[in-house]
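Structure incoming, see below.
Just one protein chain is left out here, and the rest sit where they should.
Residue numbering begins at 1 within each chain, and the chains themselves are lettered A, B and C in the order written.
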Amino acid sequence: MIRELHGLALASAALLTLSACTGRQSALDVHGAAAINLKQLILLIVVICSIVWALVMIALISALWRKRDRRERPSSIDPATEHRLTITVVAAVIITVVIIGAFTILSFFATRTLNVAGNDDLTIKVRGLQWWWSIEYFGSTSGQRFETANEIHIPVGRNVRLQLEGVDVIHSFWVPSLAGKQDLIPGRPNELIIRAERAGVYRGQCAEFCGLQHAHMALFVIAEEFPAFEEWARLQRQDATTSSSQEADAGRQAFLAKQCAACHTIRGTTANGTTGPDLTHVGGRQYIAAGLLETTRGSLAAWIADPQTLKPGNNMPMVPLNAEELKSISAYLAGLK
Amino acid sequence: MNEDSTQRDLRDHDLDRPSLEAALEKTWKTPSGVWGVLTTVDHKIIGRRYIFTAFVFLALGGVLSILMRLQLAQPEARVLGPDRYNQIFTMHGANMMFLFAVPVMEAMAVYLVPLMVGTRNIAFPRLNAFSYWMFLAGGTLLWIAFALDMGPDVGWFAYVPLAGPQYAAGKRADIWAQMITFTEVSALAVAVEIVVTVFKQRTPGMSLDRIPLFVWSMLVTSFIIIIAMPAIMIASTCLILDRLVGTHFFNPAEVGDVLLWQHLFWFFGHPEVYIIFLPAVGMVSTMVATFARRPVFGYLALVMALIATGILAFGLWVHHMFVTGLPRLGESFFTASSMAIAVPAGIQIFCWLATLWDGRPVFKTPLLFVIGFMFTFVIGGLTGVMVASVPFDTQVHDTYFVVAHFHYVLIGGAVFPLLGAVYYWFPKMTGRMMSERLGKWAFWLIVIGFNLTFFPMHILGLQGMPRRVYTYQPDMPWFGLNMFVSLSAIILVAGFLVFFIDAIRSARTGPVAPDNPWDAPTLEWSTSSPPPSFNFVRIPVVSGPNPLWEQPDIMPVASGLRTDRRELLVTTLTKAIPQAREASPRNSIWPLWTAIATSVMLIWSIFTPWAVVWGSIPVAVALIGWFWPKGTPEDEA
Amino acid sequence: MRTFLAFLSITSVCVAGCQREERQLRLDPPVAAALDEIALMPNGIGGAPPETYFALDTPYETNAYNLSEGKRLYSWFGCKTCHSDGQGGIGPAFLDGWWSYGPEMVSIFASIRDGRPHGMPAFRDKMTTEQIWQLAGYVQTIGAYAAKTGAPGRNDEKQTRPAENRAPAAMLFDQGPKPVHRDQGTTP
Partner (left out) sequence: MKERVVADISRLPLHGMGAASMTWWGTLAFMLIEGTGFALAIAVYLYLMSVAATWPIDAPRPDLLPGTIVTLLLLVSLVPNYLVARWAEQQDLLKVKVGLVVMSMLGIAPLIGRIFEFKALNVSWDSNAYGSIVWTLLGLHATHIITDLVDTLVLAALMFTRHGNNLRRFGDVQDNAMYWNFVVVAWLPIYFCIYWIPRL
């Protein structure tokens, strides 16, 4: 009996948690059109399956502990019982087939809601690299295109088409609160349509094993009302803000003089490296290093000082800087709103 | 070697039982000492060896999982670095799939199938010895590499490009790929042996409808192996070629394709699950019948379910690729087929339930494990139905939900029955009983520990925790459950410890077992425990699917086999009518030499393609030595 | 048991062959600084790497991970613009078997760090010391006549020559390379 109680406990615990558990990155805390449909489907299937499981367990328990009369030899079989059993089993199989068929049809129709054929208001290119996300916005004119990293801003209530492109190895774009995942595969561009129903910050993470830092490859989708989004985009299109303070100015000098500029671009300066994330407005992003640290001057300094301890194996080298340079560069970057 | 004329053509009916047993022992025995160890072709010795080695790998893989749980118990833990962690989860997967799960199931078959079909040795006994040495070599290669920090770190699925020449530096990925070759060679060899043993060496009267269900399941499994494993051989060969000589199978820039790897891998990888699961089905069917004290209900239905599963197994591979952007319509087809496989699974469950319902269950440890199996496997099966649905899968694919799912299927669905089977057949294999008391302890610890460890992973997955992450950040809501999981794992480990202790202790000092301790119906219980080197003094003749129940006290036998040479009976495919008194090879050292030569060639070929050319020469020499007739009585025809 | 031993020996042989595989992900700043202290001959050809380099067991010539990192840096830092895939262009080739400043790691390191006459720029301010060593190790690998066991395989891109693990320099050896610059002797 303990077994059964244990089982029930688990089952109920499951259902409770399923309904309760939330999180910035949860398939059950949904704010996107697709994810909302998926959650309904998930809960429906889970509930039905739980019932099926419970029924099987009841059958098992009663089969084990029911009263029965003696029988003389193990090989002797009573045709009548055999017949009854056959009918029961056949019935059970038929029920199984029905449920299975229902699930198949259910998921077939749910699949159609995932299709990317629908019209869209905005197209964004998302490139997956070891181990960060490069985000490219297009505009009507070439002057309107701009790049950023690890942070996607989208207008609420609009269909946004993501063009997914794997640059080095396979990654997978997954923001569970908005939609199911889709792989970024080298040589095989994919598309995914996301639509946020409410404003908010939704965390996502690479879902396909992509090497040493697969665990630290997060991104954020920030859904905001259209005006706010427009304002953000306008700001992003501009070149880096000319550093106000003297310290920041020194930082800019150091940034351009040291190895930094070889890999990073800061629009409006001579820094035009392309192997690392575009830092033009890095200070305005919520996180650095693909969701590893919140963007503060301190975290910037910590990251630059020793990236290999914070994110072992990532492609950012430890650049030898003296305390002064470190301070000024972090000040400069933090100021790039 | 020349037998003197009196010995020549001595038949078993010319001798009284003691001298007959002596004569057979003289012909069939494995010499004691190292030489005997290295040359034996006795399926029982090799089977025991196989099982033991596989369980050693299980223990090693368990240690790895403990390390992973230590690392994941809390956010941003620094128990392991990403490099080591990636090696460890790759090793855990590869080890458990290729060095434990598949080999241990085949090992059980190597030991049991010949006994269950009432013959004296497995077909191609030397190939059998060879397959064990290859298995051992592959496992050793992998673990030594791991010890030297050269363990594969690309996942047991080794997706390209990550495992390709550009992103997997060094020889780590090649070692994975070559370890595959080792284990596949040994698996294929055993599969062939089992197919031929079941087809041609069944005892007289054992027509197709009288074959024990475990044997049926192993027959189907062997065919799955034969069809599925070439796929991974092709895939791993292409991978090594890409890495070593610069072919372009998986290079998009030269019109190769990244998804080609996934198709090849999963065309093998999904049937792999049934290669592991179907033997468990056979074990459960056997144990249910014995402990419910009645023949299993729906023999024909169960056989059909086995075959149906075996066929459907090849129509599901794409459900591992639902988020790679394949056409949705095609995906829906694979949803249907993946769902469909739940039907044969259902049939099996219902038949067992019916058997238990009508029977008189005897609650010995093996039956407990069968019950634990139903309790957990049904959950695994149902979550399987869930991930078979494309939309559902887009949310849970590559998350801990899937980790939970396949551990429910593989541990709940295959390892529980296996542990039950060990308790069930241990007396036959060792001649000693395992402890019922420790057995019950092991059962409760393992079943409870398992569910506490793996059930929460479903929730973690839905909460957005991806697989194969070496750590997670403190601001994610995963800490509590991960800690709980890690703690529960202790219970599970304790359970396995109890099991191992019981097994080792009983093997030495357990109470001596009678021939048929459970009053079971199948042939292996008609001979002594452990069986003599020749398995049966006289070849039994059967007239039903449960011979020892149908004729409890008297065993009909066939006589007329020679005792001066290793002789067994070949019968027809369907009706099992005797055809010939075929010879079975003697002990030989050549399988070992062949295995060594092959291993050298395979490992060498990680470094240069020329190894295939020069390395194959010693292999050829060893094979000639293997097959060259030695003028023993076995050569007579 | 016997097979086990056989494998022990075989595998150790392989290990000896394929050098070390461990991945040194973080180089302590002092070590990096020490690695910068090479002793170059006055003529800028050959010399001695710092003691630290040997203390670390010459990790940049044989370690598979460092070599592959070097290969990554080779394309990241635009070496291709002058040296193409190693067959040369504006700059000299690496796999015609000829070395203007000799094939020693020190020379290669110096060439990358400090630059050379006739247009080889200094990368001192673009790359860290560790990166320069990794790149140097890779460049040496391209030019090696016998493939290093740890040498990288082909990239997932259009092929222009056999990959480093197939010793392209041995195939593409050039009897007398035409000097890219008059006073850049053909003799190594």
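Throughout what follows, a residue touches a chain if its C-beta (ideal position, glycine included) is under 8 Å from a C-beta of that chain, and two chains touch if they have at least 3 such contacts.
None of the values given here were measured: they were computed from a predicted structure.
Taking every chain of the complex into account, the omitted one touches B, C. Touch with the chain that is not drawn comes from one residue among B:46, B:94, B:160 or B:192, which is B:192.
The chain not shown here is touched by just one of B:227, B:343, B:589 or B:611, and that residue is B:227.
The omitted chain makes contact with just one of the residues B:21, B:149, B:436 or B:515: B:515. Annotation: of B:25, B:475 or B:635, B:635 touches the absent chain (contact as defined above). On the side of chain C, touch with the chain left out of the figure occurs at residues 154, 159, 162. Residues of chain B that touch the chain left out of the display are 11, 13, 123-124, 188, 191-192, 195-196, 199-201, 204, 226-227, 229-231, 233-234, 237-238, 241-242, 245-249, 251, 254-257, 260, 263-264, 267, 515, 526, 537-539, 541, 553-561, 569-570, 573, 578-583, 620, 624, 627-629, 631, 635-637.
We take it that only the chains that are shown with their structure count from here on.
Taken as a contact graph, with one node per protein chain and an edge wherever two chains touch, the assembly is complete, since every chain touches every other chain.
Measuring from the average of all protein CA coordinates, the nearest chain centre is that of B.
Ranking A-B and B-C by contacting C-beta pairs places A-B first. With centres defined as mean CA coordinates, chain C is found 39 Å away from chain A. Centre to centre, using the average C-alpha position, chain A and chain B are separated by 36 Å. Centroid to centroid, with C-alpha atoms defining each point, chain B and chain C lie 46 Å apart. Counting partners per residue, chain A has 186, 212, 312-313 as the residues that reach two or more other chains. Multi-chain contact residues of chain C (touching two or more other chains): 23, 25, 156. Chain B meets chain C in the complex at residues 34, 37-38, 81, 83, 133, 136-137, 140-141, 144-145, 148-150, 161, 164-166, 169-172, 242-246, 248, 250-254, 592, 595-596, 599-600, 603, 606-607. Looking at the complex, you find that chain A touches chain C at residues 186, 212, 257-259, 262-263, 275, 306, 308-309, 312-313, 315, 317-320.
Taken in their complex, chain C has these residues touching chain B: 1-4, 6-8, 10-11, 14-15, 17-18, 20-23, 25, 64-65, 67-69, 149-150, 152-159, 162-163, 165-166.
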